[in-house]
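The complex is shown incomplete by one protein chain, all other protein chains being positioned as in the whole.
For subunit A:
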Amino acid sequence: MIEAHGLTKKYGDKVAVNDISFTVNPGRVTGFLGPNGAGKSTTMRMIVGLDRPTHGSVTVNGKPYVQHRAPLREVGALLEAKAVHSGRSATNHLRGLAATHGIAKARVHEVIDMTGLAAVAGKRVGGFSLGMGQRLGIAAAMLGDPRTLILDEPVNGLDPEGVKWVRTMVRYLADEGRTVFLSSHLMSEMAITADELIVIGRGRIITTGAVQDVIDAVTKSSVRVRSPQAEDLVARLQGADVTVTSLEPSLLKVDGLSAEQIGEAAAAGGFVLHELTPMRASLEEAYMTLTADDVEYHSHGAGEETAPAVVAETEGANR
């Protein structure tokens, strides 16, 4: 369990994390979602005491991380940047960490096998690929068999097999009753992996809750209607909360009515329908909506001026 109260971090004048409070519960996979520079990594570094909060506090399993007698048994952390001396082998890196807590050598070999590093464990870490470095980071996090896992963009650089493995692993660990807190800036990744979401933008929490609730709160569903009598149908569908957009001469996009309601209205008026498709905004869209005002580093350049007025929609959520 991770509890943050009024956590704030300033680097000079720059407010990286601005007075955030949240709880990450055991038995769940909690996603920490936000655009670049939102403050995810900063928050995670504060949890494990690497960065000192400017204000506020954060505890892990009831105590500040630094006060635990066996920190690696409480928290396993995979941080953003590579955190290994490039001149050492993976095995020696893990042996060094294990020794601080008196963790047996057998456990070192266990996590090496678990993360698929056996073949390269004796090689100098300096020559590791991004994905191998990431696996070593995960191995280090698992070393103390921790009750809480904090993973900063764990799938970064992993191949599809590795991505799947991380997903399965965090699910398994959460089901064992552990606390799993992982960050990403990809909503689609979170939707597959997480149970709960904490969405952050510009150092502030935008929203929290179960993944589906967060998505539902920001996505208005719409319905695609194709009819040769589209123009007449529009008049029939008008209402207080209803917006009808004409996409093509015989194609409408209806917001504010369910497919059932439209179907019934059409039948009542004797309209012919060629298509009636419920649409859900994609997760990425939901995320864009959420963080639109909180993206710090906008991309400028190609295509921006001509951004399509109608965002392509996919059917159903990407779950």
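As a working rule, a contact is a pair of C-beta atoms (placed from the backbone, for glycine too) under 8 Å apart; a residue touches a chain by one contact, two chains touch by 3 or more; residues count from 1.
Rule of thumb we're sticking to: contacts and distances are computed from a predicted model.
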Between "ABC transporter permease", "Stage 0 sporulation protein KD", "Methylaspartate mutase" or "Spore coat protein JA", choose the name on the UniProt record of the chain that's been left out. "ABC transporter permease"
In the whole complex, not just what's shown, which of A:5, A:95 or A:253 touches the removed chain? A:95
Of A:6, A:127 or A:177, which sits in contact with the chain we cannot see? A:177
Which of A:211, A:233 or A:252 sits in contact with the chain that's absent? A:211
Considering the whole complex, which of A:66, A:240 or A:268 touches the chain not shown? A:66
Of the candidates A:84, A:198 or A:279, the residue in contact with the absent chain is A:84
Mind listing the subunit A residues that contact the chain we can't see here? 25-29, 45, 48-52, 61, 65-66, 68-75, 77, 79, 81-89, 92-93, 95-103, 140, 144-145, 147, 174-178, 195, 210-212
